[in-house]
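Excluded from the complex is one protein chain; the other protein chains are retained at their positions.
Note that the chains take the letters A and B in the order they are written out, and that residue 1 is the start of every chain.
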Amino acid sequence: MRVLPERSCWVFPLTVVLIVLASCRPPESDRGWECIAPANPGGGWDLTCRTAGRALTDLGLAPGMVRVTNIPGAGGGIAFAHAVSQRAGDGNVVVAASPATVLRLAQGQFAHLTAEDVTWLGAVATDWGVVAVQPDAPWEDLEELLNQWRSDPAAIVVSGGSAVGGQDHMKVLLLADAAGIEPQAVRYVPFDGGGEAMTALLGGFVNVFSGDVTQADGQVQAGNLRVLAVLAPERVEGALSSVPTARELGYPVHWVTWRGFYLPPGVDEGSYRRWLEVLDELAHSPEWEEARLQARLSPFYMAGEEFQEFVHRQVSEFRRISRDLGLIP
Amino acid sequence: MDAFGFLLEGFAVALRPFNMACAFGGVLVGTVVGMLPGIGPINAIAILLPVIFVSGVPPESALILLAGIYYGSQYGNSISTILLNVPGTTSSVVTAIDGYALTRKGEAGSALAMAAIASFVGGTLAIFGLVLFAPALAGWAIRFGPAEYFALMAFAFAALAGLSGAGLAKGLVATGVGLLLASVGLDPNSAVPRFTFGELRLFDGLDFVVVTIGLFAVSEVLLLLEEEGRETRTGVAVRKVMVSLQELLDSAWSLLRGSLVGFFVGVLPGAGGTIGSFVAYALEKKISDDRGTFGKGDLRGVAVPEAASNSAATAAMIPLLTLGVPGSATTAVLLGALLGLNVTPGPLLIQDNPEVFWGLAASMYLGNAFLLLLNLPLVRVFVRVLSLPRWFLIPGVAGMSFVAVYAVNSSVFDLALMVGFGVLGYLLRKVRVPLAPVILGLVLGPLMEKNLRRALALSDGDWGVLVSSPLSAGIWVLTGASLLVPAGLALHRRLRRM
Partner (left out) sequence: MKGGAPEPRESGGGQGSRPELGEGRLGDRVAGGFLVILALWVAWESRSFVVGFPADPVGPRALPLFAAAVLGGAGLYTLFRPEPNPLWPPSHTVLRLVTAVAILGAYPLALAWIGFVVATGGAVTLLSLLFQGPPVRSALAAFLFSGGLFLLFVHLLGVPLPVGQLFIRIMGW
């Protein structure tokens, strides 16, 4: 079977050349800002990039559409390495981040890269950590749980969606630290994501669930879950507004699951200032308020120097706890 | 709470012209995208998701569109699997066994037709199951803890014996290779790097798309190139383009069994079409392979995995919708889509947004029907692909493989890996090591490990937990039976002959 007719010797090569030239042109949106999501479409970072990107365009803060590029891998490590080695000095790109990124950096999971290798821009929304049990669990409140935990740590098993040493594990470790429980004695069993971890609690396989407000509020409303404490400085709005904070109960432990961004290293002063201004306007705009509410996230804003220091403090603290636990040498 | 009444309302939603158009469009686009060798449902949805977000379509319609794409790409995927031996997703790996054998016998048309019909039957039965039993099943699925999963995975592992054809040893070689490949990467429980040689890009392990396309497609290119050097191997004329009624009736029980197995496996979060199709195929082979035709081009060998994986794909919606827990990688992407559309799956979904749930269920049925109506007549067209000249078709498959692998992670490293797996696949096939168990090992290994470690962590080191519940003990008994009974029968036969 012949693919092409024998005649038209010169028409076809010409057509091919033209098509090739035409298709070699890159898509238009190549100048303009870019948000790199260190995960696949549909994940948290991807959502952060898209929602923020849309808001920036709607507010006219960005020149045109904000392009979202997905660079998944190594829990954010590939994107991190990409930003550091290939986008240094690029003032038009931000990368989505969260404490997951910081935690992995603290634990040295991005090979030789550290948190000092990038410029931390700011955070624009947050989720808060929660500690939850089954509705008919024997503990009325956090204090009772902690009492039993202190006296018989082997009897309490916690589930969470992150790996050993990950965010959900860190939450309970911080709480245990504040409550005088040995971190090594805390029994944490990792699951693949908050959904599976919650299912384990609902099925009675564990006693306690460590997660976030956005993971828990649906089940709380359905009556399947009882949140003992929210790891926040103040009470949250929404379905969990009647849940006390750990601080109220005497344990000043916060877990800020912030959603924010970092810039590649070497960005010039002018672009940095510009990003700070843009972020400030974005975070305080009604469009962002609406987007935040739709995602059921809580308000949070920290940027610039303050944020950089915050991140570095988090790195030290995570490193300390991880060392105490024997997770890193 | 009249389920039937709600379902009718759901159909009312689904039958609105715009939504019908969405269902049809989704199925069409899904099939076309899924047909591209190596692009399976996950990639198809991930690729098309941003387009949907941007289009601003209302949630129920967007969901209907997504469901159509989901089904369409599952089926489109079987097209390239059967015609070209390039499974784009792990759940098609089993279809490739008999499907490609049928193509080589000149019966690609019947294989494709059977795949379409089996998908329809599997999906439809699963939708009935979904509608009738969703909340009850969700309650049951929660009882499946790590120990039970481990038992189930062990059962599936024993099923590999059914995939090896001749030579259990070679089958085990394949499984061992798969298990080894599965160990590469950061340990998911404790983030300890295994076999990564310091390479960040291996931290997430080996992507099954890269492995599958390399092992299947690229090795096929090499094997066909090798044949080119020998005597003429001209294209096989396709002799049949439809399934006869007799063949359908012969496969009826297989279809039913496949759908059932797929449904129950699919409901379990974490197990999906892949395990479902493997287990269903192995089970069916044990039950009805009297003439030893499975693996050499038996239509039932296509019917069963297709029915099972489509049934499982639908059943995977149950934990997603009722618990908010994604049952498989594909449903995880769907979960992201749902959240992006501001629909929060969970126990409240059925109460708060009944039109979403029932509309989705109804349109899934429609999607299935469209799939059948659309694709059966098109089998004739699909089969024409085979009549393209070899010098274009085979390198074209290679070209497509590059795109498919690159589209996953935009990683050139993955492309290099793919070529490496191609060489490995060629060598394995030359020494007659079957490829399907490699994928089985790759998929099952991490699942077994994860659940074993979790079960032991939960029981504080007590190994007895693995058999302590009636559910897990029951599955172990089944596993033991499935291994011992055939061996016992063989022994019995040999003794009788003496």
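Rule of thumb we're sticking to: contacts are C-beta pairs under 8 Å (C-beta built on N, C-alpha and C of every residue); 3 or more make two chains touch, one makes a residue touch a chain.
What you see is a predicted model, and the numbers here were worked out from it, not measured in a lab.
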item: Which of B:G5, B:P395 or B:G474 contacts the chain that the document leaves out; value: B:P395
item: Residue, one of B:S55, B:S190 or B:S244, that touches the chain absent here; value: B:S190
item: Residues belonging to subunit B that touch the chain removed from view; value: 33, 47-48, 50-51, 85, 96-101, 104-106, 165-167, 169-170, 172-173, 175-177, 179-180, 182-183, 187, 189-190, 192, 194-195, 218, 221-226, 228-232, 234-237, 295-297, 389-392, 394-396, 398-400, 402-403, 406-407, 410, 412-413, 415-416, 419, 422-423, 426, 428-436, 441, 445-446, 448-449, 452-453, 456-457, 461
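Assume only the chains that are shown with their structure count from here on.
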item: Complex contacts: residues of subunit B adjacent to subunit A; value: 46, 49-50, 53, 142-146, 186, 188-191, 198, 200-201, 203-204, 269-270, 319, 323-326, 332-333, 335-337, 339-340, 342, 344, 346-348, 387-389, 392, 409-411, 450, 454, 457-458, 460
item: Residues of subunit A touching subunit B in the complex; value: 1, 3, 40-43, 46-47, 50, 68, 70-75, 77-78, 81, 107, 109-111, 154, 157, 163-166, 187, 189-193, 195-196, 198-200, 202-203, 205-206, 218-219, 221-222, 224, 294-295
